[in-house]
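A protein chain is absent from this complex, but the other protein chains hold their places.
Here is subunit A:
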Amino acid sequence: MGWIGETVDSIKSLQIRQVLTQAVSLGMIVTSALIIWKALMCITGSESPVVVVLSGSMEPGFKRGDILFLHMSKDPIRAGEIVVFNVDGREIPIVHRVIKVHERQDTGEVDVLTKGDNNYGDDRLLYAHGQLWLQRHHIMGRAVGFLPYVGWVTIIMTEKPIIKYILIGALGLLVITSKD
């Protein structure tokens, strides 16, 4: 029974105040990340203010692993803009360029056709069966700026989840064990 007593003593010797401090600092990190994300959502007006490019269909402009900053304003959509859109029945949003726009006289609704710079044909093959045009509600935002390579972190983490767990574990350990 001796070693159990020792363990209990060593747990008791951890000051409760220090444990609380670690818990609070961990909570602060998580909440500040959440605050930044939600603030970005408010500023850009887009559901997902930052997206990672997953395919090479916009090369050489955007490569796999680049990060795009999105903005969703009331401004009308025009040809040439790079938009991120969701097609009914597809989960992953697509980043492509607008090549045709038809805007209604009376309602202001738009019919939009997109194409990837690196693709041979337009996107009608990617749209839902029988869909010829994208409407406003399909579009999540337009790309306004970009940062190369940074998105590789998330691509690696989604494709190799083990690395994600190792990273989270290591960071957690670091926060808990750090003394300053």
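To be clear about the criterion, contacts are C-beta pairs under 8 Å (C-beta built on N, C-alpha and C of every residue); 3 or more make two chains touch, one makes a residue touch a chain; residues count from 1.
Assume contacts and distances are computed from a predicted model.
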Omitted chain, identified by the protein name its UniProt record gives, among "Signal peptidase complex subunit 3", "serine C-palmitoyltransferase", "Eukaryotic translation initiation factor 3 subunit G" or "Cytoplasmic tRNA 2-thiolation protein 1": "Signal peptidase complex subunit 3"
Option from A:5, A:89, A:130 or A:145 whose C-beta touches the chain left out: A:145
Interface residues of subunit A (partner: the chain not displayed): 60-62, 76, 78-82, 97, 99-105, 108, 111, 115, 117, 122, 143-148, 174, 178, 180
